[in-house]
Each structure stands twice: as structure tokens, then as C-alpha cells.
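Note that one protein chain is taken out, while the other chains of the complex remain in position.
Order of writing sets the chain letters: A and B. Residues in each chain are counted from 1.
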Amino acid sequence: MAVNNSVLIIGGGIAGIQSAIDLANMGFQVCLVEKSPSIGGRMAQLDKTFPTNDCAMCILAPKMIEAGRHANIKLLTYSEVLAVDGEVGNFKVSIKKKARSVDEKKCTGCGVCVEKCPWKVNNEFDLNLGQRKAIYFAFPQTVPKLPVIDREHCAYFLKGKCRACEKFCEAGAIKYDQEDEIIEVEAKAIIVAAGFDLYDPTPLREYGYGRIQNVITAMEYERLSSASGPTAGELKRPSDGKIASDIAFIQCVGSRDVRSNRYCSSVCCMYGTKEAILAYEHQPGTKSTIFYIDLRAVGKRFQEYIQRAKDEYNVTYIRSRPGNIELNHHTQNPIIWYEDTTTGETKSLEVELVILCQALIPPRDIQEMASILSIELDEYGFVKTPDGLSHPVDTTRVGILACGCVHSPKDIPDSVVQASAAAARAAEILSGGT
Amino acid sequence: MTLEDIIKETKTYYCLECGKCSSICPISRHNPSYSPRLMLEKALNGFEGDLINDQELFSCLSCYNCLLRCPADVDYPLFMQKVRALASAQGKYGVPAHSGTLQSLMRLMSNPAIEQRRLEWLSDEYRISEKADILFFVGCAPYFESVLDFKTGALDIAKDSLKILNALGIEPMVLADEKCCGHDLLWTGDVKTFRKLAEHNARIIKESGAKKIIFSCPEGYRTFKFDYPHYVDLDCELQHITEFLAENMGKGKLNFKEAKKKVTYQDPCRLGRHLGVYEQPRKLIEAIPGIELTEMEHIRDESICCGTSAWTNCDAYSKQIRTERLLEAKATGAEMLITACPKCQIHFKCAMVSKGEERGPDVEMDVMDIVNLVASALGDNGSE
Partner (left out) sequence: MSDVRIGVFICHCGKNIAGVINVPEVTEYAKTLPNVVYAEHNLFTCSADGLSSITRKIGEYKLSRVIVAACTPRTHEPLFRTACEAAGLNKYLFEFVNIRDQCSWVHMQEPEKATGKAKDLVRMGIAKARLLEPLEDVEIGVTPACLVIGGGVAGMSAALNLANQGFEIYLVERDKELGGLLLNLNRLFTSDSKAEEVIVPLTEKVKNHQNIKVHTSTEVKGVAGFIGNFDVTLDQKGEEKKIKVGTIIVATGAEVLKPVDQYGYGDKSNVITQLELEERLNNGVGDEQNIVMINCVGARIPERQYCSRICCMVAIKNAVLIKENDPRAKVWVLHRDLMTYGTEFEKYYQKAMEKGVRFIRYSLDKLPEIVGNNKVKAVKVYHQLMGKEIVLPCDMLVLTTPLIPHEDNQDISRMLRVSLGEHGFFLEAHLKLQPVEFATDSIYVCGCARWPASVPETISQAYAASAKAAIPLRRGYIRSEGITASVDEDKCSGCGICVLLCPYNAIESQSKDGKKLAHITTAQCKGCGTCGAACPSGAISMNHFRDEEILAQVEALVI
């Protein structure tokens, strides 16, 4: 890779993709590194996005394809950053490109290998609600369209058996002996767009996640609701597959809470509302109850979205943070105990399904990433941009910028703005500015 | 201390008014007008008079459910405790049960001129020492039973605790001038008397040279561990007897004979949520061959309070709370409910007693303290 005019972007979600496209369109060379087998990030897991209710994949896929095709963007997927040396204008980065066991020059993306593979594994993209094969595409629209062999679950790698994928691959692209590669990249600036993980509500035992089957997380809901998800878009509740038509959402799970994270996760009030609207669209008449403390709808058209939810989609908002969830053993219905703070009554609400609106948290490997990059994190573990009032995308290390949810939880428009902002800063740096 | 000081100390100002405390409070579940959140709001919004004059100020069980769940880091039980002190200074003390007899006794104890027949119940069967590293703190419940003929079963707790310690070869100190730990007085706002009792106990324990204090009552244990340090200086290791026994089980010194019983276990508020001791009692119970431990629906930090605290504001809601808990115990199919706190035992048994014109018991269930269970299952021990 040429040293001149190149930027390394870590993270191939919507923010990383946007930054990459902007810089590439400006004429810079971009290397986009993504640790999973495809770019797309969390947005690929969503069903629809607020407040337009655009289908997430429909607006994301064109950007993914553009990033995949752009002459100025080199995609390094299924790759991780190992070390960063040097300084602004002259970073030297070691990247481990993990072995897919598929020869990318030969593979056509036809998918026969996946079809013929006899081994099923829990699908992490679907939050383990569904299954995938040992050789798989994370989702149908991956970029690059290359499958990957999960060596930890592949019969060939575990026991030396099967080899069905190799047998059926007409292009001869299966390469069991493929090895991880170390690639050295030089860049003048680095943009961190590593995204977020989601709070696992298991420690909040009062909500019964893990104990009560019909208490699920918001991301599990997104996968159930997605047409490409494990139930083909039907809101089948876990205990009996019944389509839930009386559901409840609990906000601030894992956020605004000294027991987990004190910050506010910014987007959950809106995505909870969105999911309630989607439930009604899937099954007209569905009743949704959303338990909240402050209803944070601060963006463009957000207040109107909430109003429509109330007026047209049978959504009721109750100002309360439930104390605990019990179980009706006969029906498997969750029973929510709460105090309606506007009336002072402590009561219970029995519903068919409870969705915990979990907080956005820093990616699980962020400590490691921060130490490789020698950048500081804030007290919550997000990437610190110490001078927000003048340099909102600059980290504590000169030449390294941050954007998107790795900086702090935010919605898609704000992530995209920050991503373009990081691109502009990188362009400024590459033009000799500071 | 003013109300503003209390707000600062207990971080009440962080309250998000979310209602999580109210919805998890056992009293709120039964008493529609009770709301911890509203109490805090009264404090924050200048309704001090309303707060202090509210009789329900003394209904809180300090069970710690709210503290464990509060997302805003508000220490509601401590808030309650301190506001009760303000109320008490204005002559308010809630509605004491049993005509206030027990509170009066505790207050009488604080008068150094009055002597107690504290160890009258102690027979030669139980071996104690004049001087030892370990001190067994008996607590008031056994004493009241022995002195008032107030048959609660608490006396057997003291006796069986000694029996077990002796079986382990331990002859602890037991102080004749031991006084009430002060728990109930502190929690009903009588800080002055509490301080006197604390100072007394601290003095005699220091003089005794004890290094470790073992409690069979979690209320005493909690008080010594969390409250005493604010008032007195006492540097001893503290343990509940179940913690001590669980540690000493594996050393091959405690032998059990078989006892065929299906039991369930009530995590007391003080031992569980306050002190974090959940596993040791279970380990003890399961160590007895033939005992089957079957758990209730709400256990460990979700355990439900026995319904009354500090012998105060004991009413129909208290009975509802404990009846429901007894029904939960019954639903496990267990023959016996094992408790680890004399108060739990007293209150559960009380719920089952038919008193005059009151309706008869709703539930019948054997209740026993864990030391009673352990003592009854003791086999031959070498040190006998």
C-alpha cells in the first residue's frame, strides 16, 4: 500500500463505511479493516431504523457495495489490528488477516458449499436464536461475498472428516490449509470506528433474563422481526412459538443504573418505540406498553414518531421503571411489577413477551484495542475525545480519530455525521494540517 | 442532623423517581398507599412535616430490596433510619407492637443500674469459658424467652448454638452483662439509647479480650458490623454461626447422622441482602445426609422478608406478607422451613398462631432455625 494519502479505518460498520467512502471519493487511499467476515456491522442486524422505518439492509447494502467496489478502498475483512507503531503521517500497522479457508480469487459466492455443509452451529448473528452452517455467510448480502469456515465447529478441522464443501465447490476455492496472514499497512491517519456491543441483562436478575423464556433482549427482537432472521419475521415467542400480541418494553436496561452503567444509551427510547411500531405492523392490533423514565426523543421527527406510536400503533407509555418480573407458570407469561409514578399505584401487568431495551456498551475488546492504539478511554470505556468543544473527533493520540458508537452511543444519522467529520479531519491532516 | 444533611449523606438527591423501589418493596405490594418513592419526594420537595408525621415512616422493613435495586445509588434504608431519628426527636416512634414492651425492655437495659438475669437459662450442659478467643453473642431473643416466658423458640437457638460449638471443641465466652445490640432502637430512631447500648457492649467485649464474635442472630451481626463502627471502636472478627460452621465443616470435626427431611430455606434480610451470606447456610443444610433442600421461588437476594422489623408497625399487611411467604414455602413440598434469624422464626410462627377471635392459621408449616437442624443431626463427635 502506498504511504502517500492513505488512511486506515478500523471497523466496517456504517460509520467506518461512510468514512471510507468519503475519503475514497476525495481521492485518498483507504484500508478498511473489519474483524468479522463481512462489513455491515450492527446495522445489518437491524430490521428497520427510526424514524423513517427504512429497512436497515436496504439503505445499508448500497453503501456496502460501494465500499466493496471503490477503487480507492481496500477491504480487509476477517482481519484484526495487531500493533500500531509510528506517529501521525507515518503509522505502521500490523494486521492479521485470518484464514477463511476459502481462496478469494477463485470463489464466486455461489453458496453451494453452505447448502451442502451438513454441520449446524448456533448463529451468533441471530443471537443464537437460529442456526447456521460450519461454512457460512453471516447474512445474505455480505460484502465480500465470500463464505468462511468456522474452524472451531468444522468436522474437517476437528476430526479430519467430511470435506463436503470442497467436494461440491465447482471453482475449487476451498483451501483447508490456508493460513493467517500478517499484512503490514502504512497510513498517515487512523480512524477508529469499532462500533459497540450490547449489554447482557443476565446480572439484572430481577428481570429474569435467562430464567424466564419470554423475556428477551432488543437485539433478539430485531432478529426475530427481520425477514431474513431465524423466524422469517414472525414474532414467535421463545416458550411456545406463539405470536405475541401483547408485549412490553423496558427501557434503561443496563443504562442510567449504578449497578451497570450510569450513562444514558441515547437511542433506546427511540428503538423501543420503533420495535413496538414494527410489532403492530407485523400483527395489526398488537398492544405494546413501554416503561420509561424520561422519553428521549430529541432528533428530527422523533417527537412526531412517538406521537404516531401513541395515536396509530396502540403503544402506551408508562412512566415507571419496573421492580421485577415474575412468571405465570401456566401460561409462561411474564408478569411485570411496577409503580406507575404518575398515580403512585404499585401494580402488575401480565404480558406475553417482554423486551429488555438494552444499553449500547463499548466493544468487548476495547481495552485491548486502546492499548494497541495507545489511546485513552473515558470512564465508561468509550474512546475519549478530550477536547469535544473544539476537536470532537480527535482522540488522545495525534492522528488517530474516532467516530460512531465507539465514541458514545448514538443513532445512525449522528454516526454518519461523525464518520464524515472524521474523514474531513483525516483529509485535513493529510493535507498537512494538524 | 437536618433533613438536607440526610439527603446529602444518603444521596437521595440522585433519585430519578422511577418507582423501582416501590414496585419491589414487599410493603408496597400489599399496602396501596405505601411508596418509598413518595417519601423521598416529600423530603426533596420541602414536605418535611408530612414526612415526619407520617405513621408509615415506620413501616419500612429495611429489607434492602430497594437498596440492592436502586439504579440511582440512593441509600433508602439509611434515609429511613435517619429520618426516623428526626421523627423520634419529635416524639414519634410509629406503632410499637406488643404495647411497646420489648422496646421498653431494651431501653431499660441502657440504664447501668439495672441488672439482668441474662444467663439464667445457661445450664451445665453447655460449656463456656471465662477467657477465650471466641465470644458467642447470645442476643435478646433467647433472653426475652427465658425471662418473659415468651415462647418463641429463640432460646433453643442459643442452646443449640452452644451445643454445636461445644461439639466442635469450642468453649466460647458468653458475657453475663451482654446487652441488646440496639438494632431495633437504632432502626426506630432512638439513637441516644442505641449509643449507650453500643458503648456498653463495646466496653465489656474489649475488656473480655475476645478476638472473634459469633452471632446466631443476623441483626446483631449486622449492627456490630455496619452500625457500631460509626459510634464505637471495636476491633473483632465477626461471623454468623453458619459462616463459622461452614468453614469448620470440612475439617472432619462435625459429624452428622442421617436425618430424612425435605426442607426449604428462608434467606433472612439481614444475613442475605445486608451481609451477603447466601451459600454457607445452604452448604450446611446440604451437608446433612438425608436432607433434601428444595428452594422457594424467591431466594437469595430476591428472598422475601418475614414482614416485620423492629417490633414496629406490625399490622395486617405484615401478616399478608408472611402468609404469602409461608405459602411459597409450602408450595415447594418441603415439610419444614429453615430460618437463620430468630426474628424470622418468631414472625413466621406468629403468623400461624390462632389468637382469640382472629382467624385461625392460613398455613401450617414447621419452622426451625438452622442451628436447631444442625444440632439435631449431630452424630458422635470425638471431642465429646
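Assume contacts are C-beta pairs under 8 Å (C-beta built on N, C-alpha and C of every residue); 3 or more make two chains touch, one makes a residue touch a chain.
Not measured: the values here are computed from a predicted model.
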Item to complete: Give the residue, chosen from A:G89, A:G130 or A:P144, that touches the chain omitted from the document.
Response: A:P144
Worksheet entry | Sole residue of A:E184, A:D240, A:E312 or A:E428 that reaches the chain not shown, by the stated touch rule | A:E428
Worksheet item: Among A:G16, A:P51 or A:G272, which residue is in touch with the absent chain?
Response: A:P51
Item to complete: Decide which residue listed in B:N45, B:S99 or B:S123 touches the omitted chain of the complex.
Response: B:N45
Response to the item:
Missing-chain contacts on chain A, rising order, are 18, 22-23, 25-27, 49, 51-52, 54-55, 58-59, 61-63, 65, 68-69, 108-111, 140-145, 227-228, 232-233, 256, 262-264, 266, 294-304, 307, 319, 341-344, 378, 380, 382, 388-393, 408-410, 412-414, 416-425, 427-428, 431-433
Worksheet entry | chain B residues touching the omitted chain (full complex) | 13-14, 17, 37-38, 41-42, 44-47
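In this section, only the chains that are shown with their structure count from here on.
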Worksheet item: Distance-wise, how many Å sit between the C-alpha centres of chain A and chain B, to the nearest whole number?
Response: 48
Fill in: chain B-facing residues of chain A, complex
205-206, 252, 256-259, 293, 320-324, 337-341, 344-346
Fill in: Residues of chain B that touch chain A when the two form their complex
16-25, 28-29, 32, 35, 37-38, 69-73, 301-302
